[in-house]
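Written out below as structure tokens is the structure these notes cover.
With one protein chain withheld, the remaining protein chains of the complex are depicted in position.
Labels run A, B, C and D following the written order; every chain starts at residue 1.
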Amino acid sequence: MQRIGVFVCWCGSNIAGTVDVHAVAEALKLEPGVVFSTDYQYMCSQAGQNIIKEAIAEHKLTGIVVCSCSPRMHEATFRKTAAAAGLNPYMVEIANIREQCSWVHKDMPIGTEKAIILGKAAIAKVNLNAPLTPGESPVTKRALVIGGGIAGIQTALDIADAGFPVDIVEKKPTIGGKMAQLDKTFPTLDCAACILTPKMVDVAQHDKIRIFSYSEVTEVKGFVGNFDVKIKKHARYVKEDVCTGCGDCVSKCPMKKVPNEFNLGMDNRHAIYIPFAQAVPKVATIDPNACNMIKNGKCGLCAKVCTAGAIDYTQKDEFIEEKYGAIVVATGYNHISMDKFDEFAYNQSKDVITSLEFERLTNAAGPTAGKLLRPSDGVHPHTIVFVQCVGSRCDACAEKGKEYCSKICCMYTAKHAMLTRDKYPDTDVYVFYIDVRTPGKNFDEFYRRAVEEYGVHYIKGMVGKVVPEGNKLKVQASDLLSNKQLHIDADLVVLAAAIEPDKSARPLATMLTASMDTNDFFTEAHPKLRPVESPTAGVFLSGACQGPKDIPETVSQAGAAASKVIGLLAKDKLTGNPCIAHSDEMMCNGCSSCERVCPYGAITYVDKEFRMPDRTTAIRRVASVNPAVCQGCGACTVACPSGAMDLKGFATSQIIAEVDAICK
Amino acid sequence: MQMNEHKPLIVAFCCNWCSYAGADLAGNNRLNYPAEVKIIRVPCSCRVNPMFILRAFQRGADGVIICGCHPGDCHYTSGNYYTRRRMAMLFSMLDYLGIEKERTRVEWVSAAEGAKFAATMNDFVATVTALGENKRLEDLRCKK
Amino acid sequence: MQKITKNQLLDKAAELLDNGTVTAVLGWQKGEFDYDVTPALFENKEELFANFVWNDFCGANFSKYLIKHTRKVEGKILVFLKPCDTYSFNQLLTEHRFDREKVYAVGIPCEGMADIDKVKAIVGDGISSIDCGEKIKVTTIYADAAVEIDGKDVLEGRCESCKSKKHVAYDELLGEEGDVLDSNRFDEVARLEAMTPDERFAFWQNELSRCIRCNACRDVCPACTCEKCVFGNPKSGVENKSPANSFEEKMFHIIRAFHVAGRCTDCGECSRVCPQNIPLHLLNRKFIKDMNECYGEYQAGAEVGSRAPLVNYTTEDLEPGEVFDRRDTDA
Amino acid sequence: MSHNSNLQDDIIRMSGVNPRKCMRCGKCSATCPAYDEMEYHPHQFVNMVENGDIEPLLKSESLYRCLSCFACIERCPRSVEPAKLVEAVRLAVIRQQGANRMKPEDVAAIADDETPQQLLVSAFRKYSK
Partner (left out) sequence: MRKCSLDKLQSVFAAVNEKMPIYLPANGSDGKAVYTKWAEGVELSDSLNTVRSPKDFFFPQTENMMEFKTEGKTIEIIDVRDEKEDFVIFGVRACDVKSFEILDRVFLTDPVDSFYASRREHGIIVAMACTKPSETCFCQTFGIDATEPMGDVSAWKTDKEIFFKANTEKGEAFMKAIEALTEDADTKEVEAQKEATKKILKKLPLAELDTKAFGGGKTSEFFNHPAWAELSESCLGCGTCTFVCPTCQCYDIKDFNTGKGVIRFRCWDSCMYSDFTRMAHGNNRNSQKERFRQRFMHKLVYYPENNEGIFGCVGCGRCLSKCPISMNIVKVMKKIGGETK
């Protein structure tokens, strides 16, 4: 049995004006377990807190109930008071007789009666309270960044600059991501490579950063502060630490007809290749599907020309296991496939291209060395049609495309249109749009310049179909404002394809037990207040893996994610919330219901040997809650059919006791 | 009127982050609602076990209302989505057993919706008052 | 009525025992009166050939026994599974309740099981023998001649609205595979839904008032596999042993139905074993029907590892207040 | 603008189309092969139904210019299905008039050797009472 003290606060006249505080204190004195009951003008004042501290000492109280304002206001205060007096802070319960009683009721007898009932409920609860101690877990002071695009690069740099080691895992042979493929960036039109490559070099040279390129994460175990991650480093058949990136091997390689993924297949590369001049790490990679030596042992030219002796045809995939305190997901995006959009003839004509392909076509390092030429015949196009919202903003049941707005297309299309008109004033540029969305700093000004200064034809309406005919593309579209159907003979059609999360994100989310929305974007812990944290503690989000984003937004989110990681890694120990779920192993069936509703992946299962009631032993699967990960929502307690799962601080027995006390 | 003589007893389960704060805001703004409403604080609406609801009715409650964050705003990201399914199913079952469906309710009240909290409670108390005493889920032993 | 014969099952069991695939056989054991069949674990061929039975009264669903037996028996257990049993089998695997490796499941077709009460309603009491062939031949001590009954006329209630003749799990199938059926199993629920609340209340008050809390429904239920049931656990806050009044009758059955909601495969064992003939399956089916209608078709146990509606959600789910509107507009 | 909500409800119900899903991209009109024949174009159709502006549609020959090729349905990013609306308005016309739009004696004038029999039969089914 507890020894409970009850402290009724007047809150000046805030409570005492509508509630007879003496009567409340007197009535609650009679409740089971109550050994002391008093009232005072301001319990939260120093004098009031002293009354509590003295009573705890004098009456050897094991629990206290403060009838006062909302626990959201002073629960922390009174917990500290209790702790100062040597009482476990979780032995404190608050009966909210101000916000939920004196302030909403006018009649003194009614208010008093309700205050007594609320007090009884708190007493009933505290009778079943148990001292709680927050759990502690150590923090591994190393971060993992998954994805080496601008998001991953920025996050890694920021964390590393704060002094914590960071590893970047990138599945491609080089970091850089999508931004490395871009030509210019809106709305300032500075060159992407000029601003990105210095950062890539910074990453490469940073003593706190390791890059695992051509690698992927295959296994994640553990929890916040203590992740165990397995990384698979694909064999690139070139010793990374020996290769100097001179490129001699590349120029000698006889296999020259491998579609170049960096230029989106618009030109070819060799079987041994360096994706682009500023690649980081700048080392060659052999494509095992193209290399004759690896496929059938015939060739070996590259090994012969490599003066450094970096070529190793026998190299195997390698696994690296490392511990991390925090994980940042920066897996980025891709354009959706255009296969389902027959109307735009993407698969029929080489001259119907996506915007990213257009970027490569205008990039000085691209397949045409920056000259805008048609992919089909290398002729300069005179009429270019840009189509917006291809696959974005589609109805969910349409089964092609995405429901959301891809966010970046309006701006990059304006950029493309403007740059085209700037470089080639003889070109007619049409942009078919549904809405032009420009909410960003200098964005609308940028778009207006495209229209006003560069004479881009913006037409409200959609392209209905594109039909290749001879060397032209017959574009049929509607102009909604002039209520006409247009027929344009275009030379080039550029589709602003919707973007979607990278395909690697879904299996990664499963490994991380991080939640995703139906579009496979990672979900945030809170859409407004915790935008760069995943609900899974210790997992953070950076860049387009969380939702479509442009570069400035990505970089700012990357910085935010980094600061969250730094905040976490700066701690030596993590202190948890003690009000968490726990499972009674003797009752748990291991049925997995709780695991399925846990938003944090805090529940795992272990096979344990038990002595059964019939004196046999059996190995049973039982749930185990990770106290460092559980946030204490209680979803599992209701999903659990056997009642094995309970929540400390809000235990089933406590809530039932409150119900009973209220319904007396 | 006979009906009005019975003061109903209402148990309101409020999630700590939104609805309990919404109730506090109703207090801050001195928005009155009947004292028959007694609030129990839970971390999330998904902590509310159907057993608690039945227990309340057994012990003499005439109505039980569960308040949580608006869908999409759950502090724990998904708790209230589970609440929504569980309570939809439970309420449908109670109705199937012939128990007045108006006695149970789920309402989403954000921390900013003090006025909605008070209005909801006023409405719920009025609805339950009109139904009269809970007879179909009562335990006479508790009414002595 | 059954198309597959006892000998086919015996031969299969003998073969698997002989070749060492299994060390025990979970099957039906004959009783006193040809209809009182008991589930039994046969550990050798002699016992098997002496006591194994397969007839129109082999309704018992063995899935739940696998939890107990796989913990105890060394080696594999042969279990015979009728189509409806395979759903429970899968559901238990979904919940990790036994080790699949320890079981050799033989699917057997089922033509529906007979209800002895319905047989007695036709032939009267005092049954002295029942011969289950194409027809069910019954003799009683009160009549000289045997009465022939068409099995279809005395089907168990659950078999009248059989949901599936398809086995969703087995290592080996005897006989022919059937199909998932377009059953009328929700008709009775719909009939109740169409009643007024007062009528429904009266209906359930009458049905549940017969409950004697023998726990047969719970103890036979393949979804009720808790190590300790909340109703037997003083710490749960709802423990009780007897239906002291109508509240506790309702409490037990509502909570039980809620706990198995999304996990119940609608095998019908609860109603089969209820000594008081309470149509308990109508509670479980209500949940199934509601979940199907609100959250999309879901059949517990149709596949291992599936996620039940109550441990799942979408952001577009209907509101608790709308479950009623849904029905009002449907009507 | 005339607002005929009864008719609007009927058309929405008959077609099963929710015109509010339209985001006014005009792809239906962009894709329509009969665009130039029409007084009201597919996207206007959707818009007018949404606004309850049905009367002009009932009277418009545009109704019968739609080939029911379903290109608009196929291409609409929002699954609005304009062709179904057109069909529903056609039905509304038939229902409203309550009179024969096609009589046997008219057939000779319309039909020629190349007119398929099936067309006549289905035309009768649709346009006569």
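Odds and ends about this structure:
The working rule: contacts are C-beta pairs under 8 Å (C-beta built on N, C-alpha and C of every residue); 3 or more make two chains touch, one makes a residue touch a chain.
Note that the coordinates shown come from a computational prediction; the quantities given were computed from them, not determined experimentally.
Taking every chain of the complex into account, the omitted one touches A, B, C. Contact with the chain not shown here comes from a single listed residue; of C:L174, C:A190 or C:V273, that residue is C:V273. Although one chain is not drawn, the whole complex shows that of C:L41, C:I67, C:A169 or C:L208 it is C:L41 that touches it. Contact with the chain that does not appear here is found for just one residue of C:R97, C:R218 or C:H253, C:R218. For the chain missing from the display, the contacting residue among B:R41, B:R59 or B:R105 is B:R59, taking the whole complex into account. For chain C, the residues touching the absent chain in the complete assembly are 31-33, 36-41, 60, 65, 116, 124-128, 140-142, 206-207, 210, 212-216, 218-220, 232, 240-244, 269, 272-273, 275-277. Listed by residue number, the positions of chain A touching the unshown chain are 30-32, 613-615, 660-661, 663-664.
Within chain B, the residues in touch with the undisplayed chain are 59-60, 141-142, 144.
Following the convention adopted for this analysis, only the chains that are shown with their structure count from here on.
Greatest Cα centroid separation from chain C: this falls to D.
With centres defined as mean CA coordinates, chain C is found 45 Å away from chain A. Between the CA-based centres of chain C and chain D the separation comes to 54 Å, rounded to the whole angstrom. Contacts with at least two other chains are made by residues 230, 236-237, 310-312, 314 of chain C. Looking at chain A, residues 597, 639, 652, 656 sit in touch with two or more other chains. Contact residues on chain A toward chain B in their complex (touch as defined above): 70-73, 96, 98-101, 103-107, 110-111, 113-114, 117-118, 121, 515, 523, 525-527, 535, 579, 597, 599, 631-635, 637-639, 647, 650, 652, 655-656, 658-660, 662-664. For chain C in complex with chain A, the residues that touch the partner chain are 71-72, 94-97, 225-230, 233, 235-237, 259-260, 263, 307-308, 310-312, 314.
For chain C in complex with chain B, the touching residues are 189, 192-193, 197-205, 230, 236-238, 244-245, 247-248, 250-251, 254-255, 257-258, 261, 283, 286-287, 290-291, 294-295, 309-315, 317-324.
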